[in-house]
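What you see is the complex with one protein chain gone and the rest in place.
Up next is chain A:
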Amino acid sequence: MRLTLNIWRQRDAASAGSMQKYELDGVSEDMSFLEMLDVLNEQLNEKGEEPVAFDSDCREGICGNCGLMINGQAHGPEVTTTCQLHMRSFKDGDDITIEPWRSDVFPVLRDLIVDRSAFDRIIQAGGYISANTGSAPDAHAAPVEKKKADRAFDVATCIACGACVAACPNGSASLFMGAKITHLGELPQGQPERWDRVVNMVGQHDAEGFGGCTNIGECTAACPKEIPLDVISQLNKDLRTALKHGR
């Protein structure tokens, strides 16, 4: 198929960017979206134009490195990551607009690459269980109710791609944060630090400049791992409890 691509080009964080138009022919429906961009880049290189920079690593939907706004939707029209989106979701003659994640907290570094280091700093603020190597009791010392273990796993599948932030009109990272708080909060091992964790993570989230949640739900609709919206309810509940009891 033949496509018209409108792609955001920006030299670096300090430069202004703009949309550029490219025509691409011979796209097969078996290509992944990123393989389609590989083909474009190979052609640009031949013509002596610098290739389009974009992040991707595992290309199997698990590392969370890729992520593009495709026709205004985070990761495009399917519920999956950009790398797992295939060209059979498009048709001959389509116009496709490709932009980096939309968020002030994720500044553009070049073309379609953004800086998501704010996510690491939120985890540093408390997204862990303090258990030094070698200090662990036997794994069977504390059984975990299967329902809770399953719920912990389901929300722990977050890949920190940032689609939730890019899709949110408020630029909130509540879904990302709620997933981690719910994962660790469901488990007995996570209880000792539960209240400090939520206060510190939310504090870091706000300090980074992410917006608040107003329950719009765009985040969960865009999430390639289908993290449910109720992790934000859990986040708010834990925060309320922590603050009320002065924890």
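Keep this in mind: contacts are C-beta pairs under 8 Å (C-beta built on N, C-alpha and C of every residue); 3 or more make two chains touch, one makes a residue touch a chain; residues count from 1.
In this section, contacts and distances are computed from a predicted model.
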* Asked: For the chain that is missing from this picture, which UniProt protein name fits: "High-affinity branched-chain amino acid transport ATP-binding protein", "Copper resistance protein CopA", "Fumarate reductase/succinate dehydrogenase flavoprotein subunit" or "GntR family transcriptional regulator"?
  -> "Fumarate reductase/succinate dehydrogenase flavoprotein subunit"
* Asked: Quick one: which of A:T4, A:Q20, A:S117 or A:T214 touches the chain that's been left out?
  -> A:S117
* Structure fact -> Residue list for chain A contacting the dropped chain reads 11-12, 28-32, 34-36, 38-39, 42, 45-46, 48-51, 53, 55-65, 78, 80, 84, 86, 88, 109-111, 113, 115-117, 119-120, 123-125, 127-140, 142-146, 149-150, 152-153, 156-157, 159-160, 183-184, 187, 189-190
